[in-house]
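The structure is given below, and queries will be raised subsequently.
With one protein chain removed, the remaining protein chains of the complex are shown where they sit.
Order of writing sets the chain letters: A, B and C. Residues in each chain are counted from 1.
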Amino acid sequence: MALTIGIDVGGTKVAGGVVDEKGTVVAQTRRETPADDPAGTRDTIVAVATELAAQYPEANAVGIGAAAWIDAAGSTVLFAPNLAWRDEPVRDIVAKAVGLPTVLENDANVAAWAEFRFGAGRQADDSMVMITVGTGIGGGIVINGGLWRGANGIAGELGHIQSVNNGHPCGCGRLGCLEQYASGKALVRFARAGARQEPDRAALLLELAGGDPLEITGRQITEAARSGDGVARDAFAQIGYWLGVALTDLAQAFDPQVFVLGGGVIDAGDLLMGPVEATYRKELTNRGRFPVAEIRAAETGNTAGVLGAADLARRI
Amino acid sequence: MALTIGIDVGGTKVAGGVVDEKGTVVAQTRRETPADDPAGTRDTIVAVATELAAQYPEANAVGIGAAAWIDAAGSTVLFAPNLAWRDEPVRDIVAKAVGLPTVLENDANVAAWAEFRFGAGRQADDSMVMITVGTGIGGGIVINGGLWRGANGIAGELGHIQSVNNGHPCGCGRLGCLEQYASGKALVRFARAGARQEPDRAALLLELAGGDPLEITGRQITEAARSGDGVARDAFAQIGYWLGVALTDLAQAFDPQVFVLGGGVIDAGDLLMGPVEATYRKELTNRGRFPVAEIRAAETGNTAGVLGAADLARRI
Amino acid sequence: MALTIGIDVGGTKVAGGVVDEKGTVVAQTRRETPADDPAGTRDTIVAVATELAAQYPEANAVGIGAAAWIDAAGSTVLFAPNLAWRDEPVRDIVAKAVGLPTVLENDANVAAWAEFRFGAGRQADDSMVMITVGTGIGGGIVINGGLWRGANGIAGELGHIQSVNNGHPCGCGRLGCLEQYASGKALVRFARAGARQEPDRAALLLELAGGDPLEITGRQITEAARSGDGVARDAFAQIGYWLGVALTDLAQAFDPQVFVLGGGVIDAGDLLMGPVEATYRKELTNRGRFPVAEIRAAETGNTAGVLGAADLARRI
Partner (left out) sequence: MALTIGIDVGGTKVAGGVVDEKGTVVAQTRRETPADDPAGTRDTIVAVATELAAQYPEANAVGIGAAAWIDAAGSTVLFAPNLAWRDEPVRDIVAKAVGLPTVLENDANVAAWAEFRFGAGRQADDSMVMITVGTGIGGGIVINGGLWRGANGIAGELGHIQSVNNGHPCGCGRLGCLEQYASGKALVRFARAGARQEPDRAALLLELAGGDPLEITGRQITEAARSGDGVARDAFAQIGYWLGVALTDLAQAFDPQVFVLGGGVIDAGDLLMGPVEATYRKELTNRGRFPVAEIRAAETGNTAGVLGAADLARRI
């Protein structure tokens, strides 16, 4: 059975795995990322890949996923917010050092591919749109059975579609981006404002945060919401609303077989998916006349990076 | 040289043509559409196709474009706002009557294909997004060198992406759709409001409309804007702004090689394209870091329907 | 004890009453409004006033309230949507016919005055802002202990403050007016849309409407919401949200002693007041640093028109 190596490069760790064509991870390893050191980060990737390749000599390709802007050719990291890389030709360096064909991809695309092949999108064979809701918002698009990277390698920047005309300023320079209304950061902002304004309805949440609204974290919001905290639930309802509106727009534009929502924030389950679904159903007014894509929660979790990268490597 | 037949079914006329693989129309014909009569409309299509097939026996396929919702299989018109068809199996009826393989497609998709192959998108080989700005707004998407129809045949409904949250109600049931801010209908609405509010700045426009703001038409707005009428120019600037915002969103999502703007409203030229470009440039804040798609005006004009349908037929 | 006559001119009836200075209605009468007949409507007012004046000869002034645009001098009805009056010098006609000093006022102002003197605002002695939520939205403002009519007699047009920039078109010609988001008409629109989109959650409401979303009325929404219908409750939450935002803006601008919400829609009680309060509390972020006006439901109900008009007459 053909094996490939997948490597997930995060700001704190480099995780690697050997994966078969059914998505079984047959071996795993991980090392700390020397994030401030571009050469060290490359060396760590090479070390992880080499270790796994030595263990499984039949592994015949390497896939790398990283939170980074990657050029249209898929060879160079142009910029990575959490790593020191600038214009770093990662693909060729690793390919040469490991002696295997290598593919380099943006982490949101890698996660989307993992879901399409082995996760919530596995029953789709043609098209899928995924929104990853973490601190920020990423996106990945599958069309004609393959990842759609765009003409310039930057398709799927779904966090920077406009939700509110003249709205909340985004770090990207635009006003009113989805990321300002539906990300983990937005969740925390909504919850902190709510706790300040309605401390009584936020009693559980404030207890978790030691009484200080400014100390509220995403995890605490999820925990409090599960226990029925009103403000924490509202915060999920707010980001869920904006995600639902965005998914409706994406349904109008892409009409995919399935939508997948991923990222740490979806651990909240129905607290988030409920409002998303309700809004999507309300907004998608031509539902009924036409079938529309279901929205599913991502399933591959923390292994998405390794799984997706390894499977993309298989397609070189 | 391989020839195919393209047929453009509009609410008032059925236009047909024989087209070669370079996009040259070697023969043309047209008949009136008996729009209220479903069977008569089918018969007219068959008559047009038969006439052209008799003239060019080497023509080996038929493409039909119509302003209609078409099923995912591309065989049946589910609903057509300006024709009497409801659940009409147009493709198979024509194929059988004419004796040639036949393809049926939505008119906005047909126009996009014509532009991709022979018009403003002909230098693109992979991807293109087109917005057609007529009375309403349609869209067509090319990805991986082919038309992207979506999982349910309804991709590219770009007129029903939301421009304004909680905005102007749309006939589709949603609030704030692009069609309510950037279509020909919106243009007329903006101009009428402007003429009522600032009759002095709308002197030319009101003269063309016989003095009555309610009689202002799209053509008059274009004519008045060309002559410098302030209100008419403002109306183009308004729809141009909203188109520019929408194109920015589409660039973030699709990252195509090129954008094409088509439809009758673009006859206004720079009066429209200027504000579109300016907004797109302002909104697309990561321009500079990355190349982005240019926006071009459609070039195939009234022959788009015949050209695109014939060329889609070639791909059966 | 001083008595005055108050007359409430509606589209279907003319109601009159004799009122003392404590707001006790000591006599009442009512007649049908010949709404299509300007002279007949005037005659009916005169007849009602004459009847009451004959009964209580000590009544020394007449107040008239009507759903109408009234000139800055308070003498002439410029336009009345539900009556045939155009530029009708109602005040002087009635004063002459009845032989008593007469005052003429817009119905929303009259209702505000009734609440300020005898209803939900009676503990305020200086300032109050009232929003009347009926089919449309009206407003009335009390400042320095008196009605604030504005320099041109059109202050308090609170239904035509903008809620959504570039939003839902209003009959007044503006986009996004509060009236389009928070009136009884908006309530019905929200409920109909909800029932179409989520018939299951609208089961009670649809039953009341005989199964047809287009037959849903305001009364049915109130009844269904009281019985727990999800869509009906959502519709109140929606208009409540927009009212809460508007009240926050009005608190920033006017800083009155108290807000009063009136009009037929407030019969829904907490179904409406709950969301209004919650939004106001959230939006009014400087609450805590400063005392802010409470929001109270109107108390004078159907007698507001007679009460307010009579009491304004006392101040001539």
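As a working rule, a contact is a pair of C-beta atoms (placed from the backbone, for glycine too) under 8 Å apart; a residue touches a chain by one contact, two chains touch by 3 or more.
Computed from a prediction, not measured in an experiment: that's the story for all the values here.
Undergrad: Of the listed residues A:Gly146, A:Gly173 or A:Gly274, which contacts the missing chain in the full complex?
TA: Here the residue in touch with the unshown chain is A:Gly173.
Undergrad: Going by the contact rule already stated, which one of C:Ala2, C:Ala73 or C:Ala253 would touch the omitted chain in the full complex?
TA: Per the contact definition at the top, the residue touching the missing chain is C:Ala253.
Undergrad: Please identify which residue in C:Thr76, C:Ser127 or C:Gln220 touches the non-displayed chain.
TA: Checking each option in C:Thr76, C:Ser127 or C:Gln220, the one touching the absent chain turns out to be C:Ser127.
Undergrad: Spell out, residue by residue, where the missing chain touches chain C.
TA: Counting over the whole complex, chain C touches the hidden chain at residues 69, 78-79, 126-127, 139, 141, 143-144, 146, 148-158, 160-165, 172-174, 245, 248-250, 252-257, 283, 285-286, 289-293.
Undergrad: Counting contacts across the full complex, list the positions on chain A that touch the omitted chain.
TA: 163-169, 173, 175-176, 181, 193, 196
Undergrad: Could you list which residues of chain B touch the chain missing from the display?
TA: The missing chain touches chain B at positions 165-166, 193-194, 197-198, 278, 281-282, 285, 287.
One rule holds in what follows: only the chains that are shown with their structure count from here on.
Undergrad: Which is it for copies chain A and chain B: same residues on both faces, with over half shared, or different residues?
TA: Mostly the same residues form this interface, as more than half of the numbers used are common to both chains.
Undergrad: Can you check how far apart chain B and chain C are, centre to centre, with Cα atoms defining each centre and the answer in Å?
TA: Here chain B and chain C have centroids separated by 48 Å.
Undergrad: Could you please state the distance in Å, as a whole number, between where the Cα atoms of chain A are centred and where those of chain C are centred?
TA: So the centre of chain A lies 51 Å away from the centre of chain C.
Undergrad: As a quick test, compute the distance in whole Å between the mean CA positions of chain A and chain B.
TA: 35
Undergrad: In chain B, what residues contact two or more other chains?
TA: Residues 163-165, 173.
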